[in-house]
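Every protein chain of the complex appears in place save one, which is left out.
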Amino acid sequence: MDEALVQVAIPRDLVDFLRVEPQTNSKAQAFTKAFLRNSTQQQSQLKVQSMLSHKAVILGYSRPKKDKSRRNSKKAKGLNARQKRAMKIFQIKPEHQRYELFLPLHELWRQYITDLCSGLKSTSSPQFIQQKLLKADFHGAIITVVRSKCPSYVGITGILVQEFKHVFKIITKEDKLKVIPKRNSVFAVEINGFVSHIYGSKFEQRASERSAKKFKVRGTIDL
Amino acid sequence: MVRVKSRYLLCELNVSDRSSLLLLDDRAVSAAVKAAVARTHGDYGAALCSIRFNVKYLNAHTGIVFLRFPKSCYRLLWSALPFITSIETRGQKIPCFFNCLHVGGTIRTCQKFLIRYNKQQLHRMLPTCKTKEEENQVCEAILNCSLTGGRREAFEDEFESEEDEEE
Amino acid sequence: MSVDLDQTPRSLLVCDRSSFLNEKNRISSQVEQLHFNYKVSLLLPECSSAPSHLDAVFNSFNSFYLIRNMPIYELLDKHFLKTAVYQGSVYGVSYRTRIDEDNCVALMPNGHLSLSLDKDSFELLGVEGKPSRFNHRTTCRYVVCVDLTDSSMAPGGRGYQRLLTGLRSRLQLKTDFLLSHHPGGGASLQDLLSRYDWSEHRPDVSSHTLTDLSCPALQSCDLQSCDPHSLLEWIGAVDAHISCENSSSSFLSSLVCPEPKTTVSRALSVSVCGLLLPQDVHRLIQQIRYYLEQPRLESWVSLTVHGFVDSPVSWRGNEHGVLRGGENFYSLLIFHDQTYQLHLATGAHDTCPP
């Protein structure tokens, strides 16, 4: 509508008043074009000029600040493996290496297993208990090495105090802390008369990871 | 480099009637060898013969055969070859026997040997020609073969055929 | 793929030739080091009945005891150790156990206990041992050898306790057991015997006479007079009552007596079976030497002693196994001039005899 208004011929009364003469259509068009070209060109050039001289352009990319703060908080929470080792967090002090100290832990573990296996009656099927035991935590259990490739491990009995990926640390009745590799040994766990055997080579996981792992059924297992 | 090693036996099929050679094909020779091995060495030999035994090449014009045997048992299998007295093909029984000329580790050495062997034969045979006519006959045969032998059988063919002519 | 069908497992034959009068002869140690003798067979040419002093030796071979289902930890019993093992000269070997499939036990006169165990039993026992020398690719057999007279194996010691609990509670090894002891050693077995089902056995003596036996002409002078293999073959053929009267064209058998040969009109073959002590064998050899001192028609005697096939040890406590035959035997040919030829033979799973 505005465009139409611009292109409309100037009314007669205004011609006299403004002392301008309406040009012919073609001439007017040519003029408008030329005028527009001149004015706009100048304007864009100016803008670019001002942009280049005043505006700051960021060339690099920076992370949002929020991310950085989260990493800091995480770092503050825990220690890395080296620090843990240096601080001897997972080592049991010699004065604490006493069998009686861990007996309550064993009691707790018995309760836990009894709960887990819903009572552990003699009527419950061994398969069911085995399934539960596979996923259970063994800290506090009394385990015995029944078979091993290395003869000197055979026969060691004690309370399992720590379980790592590849070793069990157990404390024996003689208040000795023993580190036993899981590989190439078979362990026996006894709960209320149920004796289950654990093939160490197939058990090489951390206790937490084991709960998620699926065990495969195999016909025969060698150590 | 590790590879499965084989032995290639270069054998010549001797027949009384040369035209019957043209009836032969790979499968007939292979079956004849297998049957002979099974007879002389029983199930054990047949089993050895069932893996990596192959008739690699058969020239139906000259009766040259390349047999491939596994290296570990080629002696045993080789020992059965003299017991082949006939080959059955297309319902016909062709009386023949195997004459082993060379044992090589690769086909290439066998081929080289064959060329040398045929050359020797030629040099031995040519001086025995009595008349000019005979010599001409030999030359003609060579030319003939080079014409017809342009197909699959390269040079073995030429030399082999001359020798035949001589006989 | 292996095609070589001509190979056979290894075997060893040691031929010794010496004289009893030579101070370097080792015959007594060679006899004594083979602890577990199963069979002694004697061939006396030109003899129809055994002379009385030889007969007396045969009948005075030590008797032995068979204990049924004896737990092996009984051998570690404090009292038994004191009354028998420490006294020495106690021989024990498990019976009706096959060394290629079962666990075998041997108690040697020097107080060593040798157990040949399969892999599973070894892992259960928890006592130090060595993998067997004759394992093929995978170790499936272990040998545990303990010296019961050692101070660490004294009752109450750590090694003793470990072995005892291992045998008692972990690996409950029970076998039939043959036990014998030399009366000169002063050992007494009665206490152990009284606790189990046992029986006493006399070595089983059998003899028979052979007539018109063709036999090789044996000369003491040189070892090469007769090929040892054909000589052993002939002795074996006589022992197994195999006829040597064959012609080379015979369809069934072409076994012949080695040349040069003679014919003896009669011969006596005596054999004794059981758990025989090396001391008794030694006594027998002495008696044969006396016997040969009298002039005779044929001037030689052949004695063959077979060891137990399933004993975990052969000569000198070296490890022994059965691959095909498990043979460990020696054959002694004694001549009138106190010279002898000794052939010691072992099979594939055996070390070289002394």
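For reference, chains read A, B and C in written order, and residue numbers begin at 1 within each chain.
FYI, a residue touches a chain if its C-beta (ideal position, glycine included) is under 8 Å from a C-beta of that chain, and two chains touch if they have at least 3 such contacts.
Basically, contacts and distances are computed from a predicted model.
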| item | value |
| --- | --- |
| Absent chain [UniProt protein name; select from "Phosphatidylinositol N-acetylglucosaminyltransferase subunit C", "Ekc/keops complex subunit cgi121", "DNA replication complex GINS protein SLD5" or "Ribonuclease P/MRP 14 subunit"] | "Ribonuclease P/MRP 14 subunit" |
| Chains in view touching the one left out | B, C |
| Among C:Leu66, C:Leu189, C:Leu213 or C:Val281, residue touching the chain not depicted | C:Leu66 |
| Per the touch definition above, residue among C:Leu213, C:Val309 or C:Ile334 touching the missing chain | C:Val309 |
| Option from C:Leu193, C:Leu210, C:Ala237 or C:Val264 whose C-beta touches the chain left out | C:Ala237 |
| Which of C:Val270, C:Leu284 or C:Ala345 contacts the chain that the document leaves out | C:Ala345 |
| Contact footprint on subunit C, counting only the chain that is left out | 5-8, 10-19, 21-25, 38-39, 41, 66, 95, 98, 199, 201, 223, 228-229, 232-233, 235-237, 239-242, 251-255, 273-274, 304, 306-311, 324-325, 327, 329, 331, 336-339, 345, 347, 352 |
| Contacts of subunit B with the absent chain, listed as residue ranges | 37-45, 79 |
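Quick note on the criterion: only the chains that are shown with their structure count from here on.
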| item | value |
| --- | --- |
| Centre-most chain [mean C-alpha coordinates] | C |
| Between subunit B and subunit C, centroid-to-centroid distance (C-alpha), Å | 62 |
| Where subunit A and subunit C are represented by their mean Cα positions, the distance between them in whole Å | 70 |
| Contacts with two or more other chains, residues of subunit C listed in rising order | none |
| Subunit A-touching residues of subunit C, taken from the complex the two chains share | 120, 122-129, 162, 165-166, 170 |
| Footprint of subunit C on subunit A - complex, ascending | 146-149, 151-155, 186, 223 |
